[in-house]
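Before we start, here is the structure in question, set down as structure tokens.
Yeah, one chain of the complex is gone here, protein chain that is, but the others are all in their spots.
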Amino acid sequence: MTGAGVLTEARAFPGEREVTPEVVREHNLSEREYAEIMALLGRTPTLTELGIFSALWSEHCSYKHTRPVLRTLPTAGPQVVQGPGENAGVLRLPDGWAVAFKIESHNHPSAVEPYQGAATGVGGILRDVFTMGAHPVALLNSLRLGPLDDARNRYLFAGIVKGVGDYGNCVGVPTLGGEVAFAPGYSGNPLVNAMCVGLLREKDLMRARAHGAGNVLLAMGARTGRDGIHGASFASEDLSLASGSRRPQVQVGDPFTEKLLLEATLELIETGLVVAIQDMGAAGLTSSSAEMAARGGVGVELDTSLVPVREPGMTPYEIMLSESQERMLVVAEPHRVEAIQAVSARWELTATPVGRVTDDGLFRVVHDGVTVAAIPGDRLVEGCPVYHPEAREAPAAIARRRARPEGEPKCDPAGALPLLLDDPGIASKRWVYEQYDSTVQAETVLGPGGDAGVLRVPGTGFGLAVSVDGNQRYVALDPCEGGRHAVAEAARNVACTGAEPLGITDCRNFGNPDRPEVFFQFREACRGIAEACVAFGTPVTGGNVSLYNESPGGAIDPTPVVGMVGLLRDVTKRVPAWFQAPRDYLILLGETRGHLGGSSYWEVVYGFTGGSPPAVDLAAEARLQRLLVAAAGAGLLGSAHDCSDGGLAVALAECCMGEPYAARTLGAEAFIPNPHDLPAEAMLYGEDGARAVASAPPGRVAELLALARAHAVPAAIAGRVTDPGAALRIVVEGTREPAVSWSPAELRRVFFDAIPRRMAARGRDVLEGR
Amino acid sequence: ILPRAGLLDPQGQAVEHALAALRFEGATNVHVGRAIALDIAAASAAEAGAVVRRMCDKLLANPVIEDYEISVENGGSP
Amino acid sequence: ILPRAGLLDPQGQAVEHALAALRFEGATNVHVGRAIALDIAAASAAEAGAVVRRMCDKLLANPVIEDYEISVENGGSP
Partner (left out) sequence: MTRVAVVRFPGSNCEPEACRAVERAGGSTFYVGHRDPSLGDAEAVILPGGFSYGDYLRCGAIARFSPIMEAVRLHAAAGGPVLGICNGFQILCEAGLLPGALVRNAGLKYLSRPVDVRVERTGTPFTAAYRVGEVIRIPIGHGEGRFVASEETLDAIEAGGQIVLRYADGGLPDAPVNPNGSMRDIAAICNPPGNVVGMMPHPERLAEPGLGSAAGRGVFDSLMQHGAVTSDR
């Protein structure tokens, strides 16, 4: 193709502001980037062109700060059908099935308008998945908020949860999992990461690659309004810096139209009517058309005067940059247009021709016959300068890692358990997932509340286990270990249900990469994630980067979130997280070394956030995962639950308290071997990885232990499950403390009431939504 | 309390279509929002209006996406 | 369009509490309902009102749970 280097012609749209250095700065483009633009056009860009560049060369679209690091991630594997670069990653499943999945952030919009911001985040990720020809079958969400004692944080929390729920509920996709954590750094910087999982027949996979000069581009779905203009570049700067005027207009979600769009899109793909299709997400029409053209190595010409608009007098600039939701861009052969419009009409939608594929490699925009933008397409998508920011760990972080708690604990080890269960980060998130439909589609095998959600693949005997995890406290203290922990915990959660971890998608939420300590966190966290993915054979199939998560309050904790998909070969063998029957044996898998560094225990009981998080033994994690899968397959497990926040004591308590709506609790008599004579608090609350609490019926214990030996996983019989209503008693070997004992029923009250209690105070959120 | 001009109003659109389908011609630019009715004790209508305005700014309306209008009716003396 | 008198209106109560929590004294019997704004072409305000009344009876309000009030503003001649 002839694109690169061509000097092109374009005229300013009548009445359009002229491009001055001030205007360039407003568009968030550096001098270097602007010089690049001048060079590749051979002239001053029109405002429309400037807007197009500012969107596609924003961090959000160009990954200009992060691409070199992202390239180091493992993306290959026999199970990989589609790696990074498309709208979602795709992995192979048995019987010709495949799973498409992706996670994406909607942090900035949710900070401005929690309900709509979160809702449209869910809408965007759903479109990324059904664009691939996949039927969405599960949603997950990972949330970060400031402490709940602050009214603004409660308002954000309530609005975000309601927004996530209302959208997914209305479209009819079950939410099967997620996580929520609270830390001061998220006050004013809430994080909303939404993940969608979809199923398709591998042969029906649709890739978003435009080709065939003369083919038609159609805009399908909602009309284009002035919503979210500049969203992409807005998402690429500090909230504190975004001046009021630059604040984009709030995008409002319409899940009803989304459902129709979903049905229409899947029908178009299944009937083979389209060449390519992509949703108009960040930077709307601009990114969808430019990216599809670049992937296919062709040019496109768009006529913005043909785009159906919601408001009169919209300029090409506004139409190209609008982020109105629930829109798709379709590429089709001319003779298919009528058929496509018929399908759209059947779903109460319109599909309007707005341009065509060309062979000159140019990205051209015309309006009423005037060419307002003409840019070499490949340079537009690939030509953004790439930066290699400086990375240096902050001395303060090093100091925090080396520090140890001082002063007295709030309570003795026994008293710590209720305190931990009342901590909103550890407490049950039922208040959240109760607002999400988790049973629609009637394929839910394990809903929210356990380790991973499990769904059955329709018409088959196998299923998928899904989980999202990330511990920002670990990452803040040691970015590389924190990255490894995120993958390890997600994989453990999936394996606990009996499913083999298959692959991940990840969302990296960080601060301003121009600050060396932030970029250090980013680079190191990626290294940790990459190492873990290699060790577990779970490639990265895609993801999303959200930088500049800073407000006057400061930057967020570095927050990489890992979304894992696993294969459960026989859904009837799924393993729940909770004890099932009295007199089952309690078995500790993995080794307890009593590592308290970076623990919730230190944070809650000593008010100290620091120390070095436990080092992840990747080999041990992988062995544990294989054991859990094998044991589940052999039907040896009554239950399996991973040990993470709060260590053994919290894990055991969760096993006894039972599922979210358990009619009864079970007791347990636990005896914890303590060969190295560590203090009780370390044994009870240490957060060493590669561990799980399992239970097995008396008849299967020997087999389980043998299997553990065969997998080289330390396993110890650590007591019995006891009767409903009985106490949870834990004896730590060799410690002077007497056995500690709690009533599961009382723990349950604390655990399930912790968040409702704090959210009882109602604010504007009661008026949110319909 | 109505959605800000320019913002997408899916409810308004749905109602507009439904009205058209029911042969109510000529209903245009339909918007659906919230109505809040309350009694307050105030010396004057003006004062009542001022209080309610503060209520709207603080709680009842969401300034990011909504505009509001206030109308005061005198409920007669206490 | 407001919930019928006598019907439990939890949203109204929640708002009433929220207002109290924000130290807005003396707001009582708060009710939350729906506001619908639309333009119609009609010869007179009276005619417009009649049309909207029919819209409410047929679609916009549900008599089982809601009462409605109509106010017409003259948007000036076409």
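Assorted remarks:
For reference, chains read A, B and C in written order, and residue numbers begin at 1 within each chain.
As a convention for this text, contacts are C-beta pairs under 8 Å (C-beta built on N, C-alpha and C of every residue); 3 or more make two chains touch, one makes a residue touch a chain.
Please read these numbers as outputs of a predicted model, since none were measured by experiment.
The chain we do not see here touches A, B, C in the full complex.
Which of A:20, A:72, A:271 or A:572 touches the hidden chain is settled by the complete complex: it is A:572. Note on the undisplayed chain: of the listed residues A:260, A:292, A:340 or A:718, the one touching it is A:260.
Although one chain is not drawn, the whole complex shows that of A:29, A:170, A:337 or A:532 it is A:170 that touches it. Contact with the omitted chain, checked across A:433, A:536, A:578 or A:742, is made by A:433. For chain C, the residues touching the chain absent from view are 3, 7-8, 10-11, 14, 34, 59-60, 62, 64-65.
Seen across the whole complex, the unshown chain contacts chain A at 162, 165-166, 169-172, 254-257, 259-260, 347-348, 433-445, 456, 571-572, 660-663, 748-749, 752-753, 766, 770.
Touching the omitted chain from chain B are residues 10-11, 14-15, 18, 21-22, 32.
In this section, only the chains that are shown with their structure count from here on.
Centre to centre, using the average C-alpha position, chain A and chain B are separated by 37 Å.
Here the spacing of chain A and chain C, counted between their Cα centres, is 41 Å. For chain B, residues that reach two or more other chains under the stated contact definition are 34, 59-60. Multi-chain contact residues of chain A, defined as those touching 2 or more other chains: 763-764, 767. Within the complex formed with chain B, the chain C residues making contact are 1-2, 15-16, 18-19, 22, 24, 26-42, 51, 54-55, 58-60.
Residue ranges on chain A touching chain B, taken from their complex, read 112-113, 116, 222, 225-227, 249-252, 254, 256-257, 310-311, 324-325, 763-764, 767-768, 770. In the complex of the two chains, the chain B residues touching chain A come out as 3, 6-11, 14, 34, 59-60, 62, 64-65.
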